[in-house]
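After this line comes chain A, so read on.
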Amino acid sequence: MSGADIVGLYNYWIVIFLMMTGFYILLARKNLIKSVIGLNVFQTSVFLLYITMGKVRGGTAPIIPPNIAAASEHHQVGHNGQTHASAIEEFATEAFEPLVRASQQLDHAAGVGDIVYSNPLPSVLMLTAIVVGIATTALALALVVRIREDYGTIDESRILEIDRVDGPADSGLNASDSETSIEAVETAT
Partner candidate 1 sequence: MIESLQPHLPVLLIAIPMMTAPLCVLVGRASLSYWLAMLACVVTFGISIQLMIHAGGSSSIRYELGGWSPPYGIEYVVDGFSGFVMMFVAGLATMVMAYAPASVAAEISPSKQYLFYATYLLCLTGLLGMCVTGDLFNVFVFLEVSSLSSYALISLGKTRRAPLAAFQYLIVGSIGATFMLIGIGLLYQMTGTLNMADIAARVPHEEGPRTVLVAFAFLTVGLGIKMAVFPLHTWLPNAYTYAPSVVTCFIAATATKVSVYAFTRMIFGIISSSFAFDVLPLDSELMALSIVGIFVASIAAIYQDNVKRLLAYSSVAQIGYMLLGISMATPGGLTAGIVHMFNHALIKGSLFMVVGCFALRLGSVRLSDWAGAGRTMPWTGFAWAVGGLGLIGVPTTAGFISKWLLLTSAFERDLWPVALMVLASSLLAVVYVWRVVETLYFAPPSESAKKARDAPVRMLIPTYLLLSTVMLFGVWTPYSAGLARHAAQALLGAAP
Partner candidate 2 sequence: MSPDQLISIALGLPLITAGLVACLGRWPNARDLASGVVGVLLLIVASFLASSVFGGRRPEWSLGEILPGFEIAFRIEPLGMLFALVASSLWILTTAYAVGYMRGHHESHQTRFFACFAVAIFAALAAAFSANLFTLFVAYEVMTITTYPLVTHHGNQESRRGGRVYLGILLSTSIGLFMLGIVWTWSLVGTLDFRLGGILRPVVESGDLSTTALTILLGTFAFGIGKAALMPFHRWLPAAMVAPTPVSALLHAVAVVKVGVFAILKVCVFIFGADVLRETGASLPYAYVAGFTLLVASLVAMTKDNLKARLAYSTIGQLAYITLGAMLATPSAIIGGGMHIAMHAVGKITLFFCAGAIYVAAHQKNISDMRGLGRQMPITFGAFLLASVSIIGVPPGGGAWSKWFLAMGTVETDTLILTAALMISSLLNIAYLVPIPMRAFQKADAPSTVDWNEAPTLCVVPLTITAIGTVVLFFAAPWIYEALRPIAFPDAGVAP
């Protein structure tokens, strides 16, 4: 792998750097909020990974210019997307008449008949993944709020210490039998 390649893959290096940073935060931080942040960084790195793989060098936004669509209508390869596609194309040709003309001129200027598109699918997937990430973060934060209400701290090691002090008194069922708080532990130790 030449130096140019290494530099050329800079987006992947960023992904890996972010991924490892997030992962490290997750493993090393005992503060619950910081773990959530770590998780977010970790997930974001994956978003970048997808988006970066969808980008095609020199590719344009994946919107089919109507003239191309019209030209390729007869040899489309989709399974049964025909009807949908043609309806959309008709609509597009009517609405974007000026745009089409402009792009045709552009095409002529560039001298290419067919356009290179970026792959839209990874970005779409990432929309879903972002939603999932938000849900995860929200749930995690809600849990942290509850933990803070119950224990009075969001430091995992201190929480575990409280639990250890409580120890076997906890029946695993009732809230009432374990009410040691952080103050009690601090006075005890």
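Definition applied: contacts are C-beta pairs under 8 Å (C-beta built on N, C-alpha and C of every residue); 3 or more make two chains touch, one makes a residue touch a chain; residues count from 1.
The candidate set was assembled so that all candidates are chains of the complex that A comes from, given by their letters.
These numbers were taken from a predicted model, which means no experiment stands behind them.
K.L.:
Could you sort through 1 or 2 and say which touches chain A in this complex?
P.N.:
Candidate touching the shown chain: 1.
K.L.:
List the residues on chain A that touch candidate 1 in their complex, please.
P.N.:
Touch list, chain A to candidate 1: 23, 26, 32, 35, 39, 42-43, 46, 49-50, 53, 78-81, 121-122, 125, 128-129, 132, 135-136, 139-140, 143-144, 146-147, 150-151, 159, 163, 168, 170-175, 178.
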